[in-house]
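With one protein chain withheld, the remaining protein chains of the complex are depicted in position.
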Amino acid sequence: MASPTRPEPIPGTVIFDGEQAMKGYALNKMCYSFNEARNREAFLADEEAYCARYGLNDAQKAAIRNRNALELLAAGGNIYYLAKFVGMLGLNVQDIGAQQTGMTVEDFKAKLKAAGN
Amino acid sequence: MASPTRPEPIPGTVIFDGEQAMKGYALNKMCYSFNEARNREAFLADEEAYCARYGLNDAQKAAIRNRNALELLAAGGNIYYLAKFVGMLGLNVQDIGAQQTGMTVEDFKAKLKAAGN
Amino acid sequence: MARIVGGMTSSHIPAIGNAIAGELFEDPYWKPFFDGYPAARAWLDKVRPDVAIVIYNDHGLNFFLDKMPTFAIGAAASYRNDDEGWGLKPLPPYPGDPELSWHLINALVNDEFDICSCQEMLVDHGFTVPMSLFWPDRVGMTVRTIPVAVNTVQHPLPTPARCFKLGQAIGRAVESYGRDLKVVVVGTGGLSHQLDGQRAGFINKDFDLMCMEKIVSDPEALTRYSIHDLVRLAGAQGAELILWLIMRGALGGTVTKVHSHYHIPISNTGAGLLVLENAA
Partner (left out) sequence: MARIVGGMTSSHIPAIGNAIAGELFEDPYWKPFFDGYPAARAWLDKVRPDVAIVIYNDHGLNFFLDKMPTFAIGAAASYRNDDEGWGLKPLPPYPGDPELSWHLINALVNDEFDICSCQEMLVDHGFTVPMSLFWPDRVGMTVRTIPVAVNTVQHPLPTPARCFKLGQAIGRAVESYGRDLKVVVVGTGGLSHQLDGQRAGFINKDFDLMCMEKIVSDPEALTRYSIHDLVRLAGAQGAELILWLIMRGALGGTVTKVHSHYHIPISNTGAGLLVLENAA
């Protein structure tokens, strides 16, 4: 079977495929390390050194510094590994949803609630 | 499709299947650790402690102590992980072949050579 | 002979785990969600399955991108969780059934499914949350577990059609097991949700309700979607519907719907609960 032709993009959605996976490998590997408490402590003790140890590029370092989910995604981050980064900061998926959509958390929650009607 | 019925045993041959894999997990995990030089050093510095750290059972510990390939196989060892153990001791697959078949290394090599005629 | 007595579905999002830990069962936000579960537990109390095959996806706890299997099956004597990066507390380990695990792995590989076998495996919220919902009593719980982890983290994901076929092969494998066991298959995750990107918060109630119907009566219709279709219609994480399709494939052609419950929203997600009894 031929490799499937790339389908129409879905607005507001980055498909985490091989291209993204290659781009984001170092960033995702760092975030995966946050599964262990001692790695979270090491990161929080010296963020820049920790990012450098994992070989993040400048865009990835800036996105980490800015705690910016859209920048992290654009830099090749995968939401499941990023969740460990934002979880460590005490943010949940609704906080991040609000950030990504430019809404307040209250408005974001209200929008979700409205989807049930 | 049904699980295949267990075929005729092959004399002198242990199929490393799930049953063996369960039995030998600790032993194989220890041998896998020998991929790293510092683990080999730790083993050689204190064999008993290293075996205990990986949770080997008595049969596995004895087989390691005896450097006995057939005992190691019977205790659930997998030849590929065991190869790291015997390789660390400076033995190659022909030394181990001789040991397992109860031959001298020279006779074992001669037997292999004869297979080419 | 072993027999698949039925299948269940449940959302598996971490927020549910937090709500359970906080005992928010009567909380106005959570009550309409939790109220779906007593009927499912009543069915389990009646049926008393010996083994639960839990179809879930790992969300970056046990698997990283250095070794990302499409289908992984646990073959351990027990499975433990971990804090997942945000400090989840350890749960009592879940007992496995390694003998049945190996029977499945043997049968599936022989049946041309390219399984990754895991003799050690950390299970994350995708596994533990449905287990907590269906078997909240960890002291009295007698069910043994077999985790089946499916890649929904990194594309290419297995196609819906392939997943349904895996389920069918699991069904055949269980039926061919010599021991007299009652097995339930749990399809976790879904329904529509999207966590990432400007489309975060996307939910599609109509699509969810259609899936709740079709998964019972005409699952093959759902296998005709591509993964890309699922992302478009159900959100990036809504592609977890493939986990339901594996569950459904493991059941027979005809099933009886014992119980069904749907609620929007829990956190960012449309939550669908089903209890299906397999034709005898």
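Chains here go by letter, A, B and C, matching the order in which they are written, and residues are numbered from 1 within each.
Quick note on the criterion: contacts are C-beta pairs under 8 Å (C-beta built on N, C-alpha and C of every residue); 3 or more make two chains touch, one makes a residue touch a chain.
Since the model is a prediction, treat every value here as computed from it, not as a measurement.
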Among C:18, C:159 or C:198, single out the residue that touches the unshown chain. C:159
Selected residue (touches chain absent from view) among C:57, C:70, C:188 or C:204: C:70
Touch with the missing chain holds, among C:16, C:53, C:100 or C:121, for C:121
For the chain left out of this view, which of C:26, C:112 or C:206 touches it? C:112
Which positions on chain A touch the chain that was left off? 1-4, 17-19, 21-22, 25
Just checking the interface: what residues of chain C touch the absent partner chain? 63, 65-72, 105-106, 109-110, 112-121, 154-159, 161-162, 165
Chain B residues touching the omitted chain (full complex): 4, 7, 10-18, 21, 25, 28-29, 31-32, 34-35, 37, 40, 69-70, 73, 78-85, 87-88, 92-94, 96-97, 100-101, 108, 111-113, 115-116
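Throughout what follows, only the chains that are shown with their structure count from here on.
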Interchain centroid distance [CA atoms averaged], chain A/chain C, Å: 24
Taking each chain's centre as the mean position of its Cα atoms, how many Å separate chain B from chain C? 38
CA centre of chain A versus CA centre of chain B: separation in Å? 44
Would you pick out the residues of chain C that each touch at least 2 other chains? none
